[in-house]
Structures are given as structure tokens and as C-alpha cells.
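Showing chain A:
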Amino acid sequence: MVEKILYTALTLFAITIVIALIRIIKGPSMPDRAVALDMIGVNLISMIAVISIVLKTKAFLEAILILGILAFISTIAISKYVERGVIVERKSDN
Partner candidate 1 sequence: MFSVTFAIILPFIIAALVPFIHRRFKFIHIGWLVMLVPITLFVMLARLIPSVASGKTYIQTYSWIPTLNINFTTYLDGLSMILGLLITGVGSLVILYSIYYLSTKESLQHFYCYLLLFMGAMLGVVFSDNLMVLYVFWELTSVSSFLLIAFWNHRKASRLGAQKAMLITVSGGIAMLVGFIMLHTMTGSFSIREIITSIGDYTDHALFVPAMILVLLGAFTKSAQFPFHIWLPDAMEAPTPVSAYLHSATMVKAGIYLVARFTPVFGGDQIWFWTVSGVGMITLFWGSFNAVRQTDLKALLAYSTVSQLGLIMSLLGLGSIALQYGYSADSVLYTQATFAALFHLINHSTFKGALFMVVGIVDHELGTRDIRRLGGLMTFMPITFTVGVIGSLSMAGLPLFNGFLSKEMFFAATVQIMNADVFSLQSLGIIFPVIAWIASVFTFVYCMIIIFKTFLGPVQPEKLDKPLHEAPMGMLISPIILSILVVGIFFFPNLLGAYILKPAMASIYPMFGDPANLTPSIHAWHGVKPELLMTIGVVIVGTLLYRLLKKWKPVYGLLSSRYTFNAFYNNFLSFAASKSTIVTNKYMTGLLRDYLVYIYLFFILTVGGFFFYSGAFSPNFSTDARIRVYEVILVGVMAVAAVAMLFAKSRMTATLLNGVLGYSIAIFFVIFRAPDLALTQLVVESITTVLFLLAFSHLPDWKRENIPSKTKITNAVISVGTGAVVVLVALAVLNYDRFESISTFFEDAYELAGGANIVNAILGDFRGFDTMLEVVVLFIAGLGVYTMIKLRAKKGDENSEN
Partner candidate 2 sequence: MMNNIIVLPLIIPIMVGVILVFLRPYVKTQRVISLVTMLGMAGISLYILNKIQTEGILRLDFGGWEPPFGILFVADSFAMLFVLTANIVTAICLIYAFSSIGESHEKMYFYPFVLFLIAGVNGSFLTGDMFNLFVCFEVMLLASYVLVTLGGKKAQLRESIKYVVINILSSWFFLVALAYLYGALGTLNMAHLSERVAEVGQGPLLTTISIIFLIVFSLKAGLLLFFWLPGSYSVPPTAIAALFGALLTKVGIYALFRTFTLIFYHEPSITHTLIGIMAGVTLVLGCIGAIAYKDVRLIASYNVVIAVGFILVGLAVATQASLEGSIYYVIHDMVAKAMLFLIAGTMIALTGKTKINEISGLIRNYPLFGWMVFVVTCSLAGIPPLSGFVGKVLVGQGAIESGSYILLALAFLSSIVVLYSLLRIFLSSIFGETIISVEDEVPLKKGMIISIVLLAIGTVSLGLGAEFISGYVSDAAHTLFNPSVYIEAVLGGNK
């Protein structure tokens, strides 16, 4: 029962990713894609949590945190690139 629910949840998360992927492909703007990518990252976090339960392991809990960190960093980078064309600035540029 629990397992069935979990697999259903995984499938739903996967479907979310598919939809987000469609947005990435369609765009139309770069921020649209960035939003969708961020969304994929967040969904992957959920998936890892669920898979951890399914596999009965704690080995992937680090990955959850890491993914959170990295989705954040990627989003910042992409936003800055979209906004300024440069992602690491010099003081003079500021």
C-alpha cells in the first residue's frame, strides 16, 4: 500500500518534470526556462526523498541538501546572466 502510494507519487513527480521540460524547450523567454529548470531541481529533491524511502536507505539524504544548494546557485547564475550578461562582476561594473 505504502509502496504503491510512493510509486504513484514518484510517477507524478516525474510527470511534473516532463511538463517542466516542455517549458524549457518551449521557452519562450530565458527566464521561463530558468523557472522550469529550478522547478525540475526542486522536484528532483522530492523524488530523492521518496526513492530513499523506497530503497530504505539514508545514503541519499546528503543529495537532497546538495541539490537544494545547487539549484539555488544555478538559478542565481542564470538570472544574473540573463539580467547582466556577466555572472561574476567587478566592482567597477556595479
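We adopt the following convention: a contact is a pair of C-beta atoms (placed from the backbone, for glycine too) under 8 Å apart; a residue touches a chain by one contact, two chains touch by 3 or more; residues count from 1.
The candidates were selected such that all candidates are chains of the complex that A comes from, given by their letters.
Predicted model only: the values in this text are computed from it and were never measured.
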Touching chain, any copy counted, for chain A within the complex - options 1 or 2: 1
List of chain A residues in touch with candidate 1 within their complex: 7, 10-11, 13-15, 17-18, 21, 24-25, 27, 30, 33-34, 37, 40-41, 44, 47-48, 51, 55, 57, 59-60, 62-63, 66-67, 70, 73-74, 77-78, 81-82, 85-88
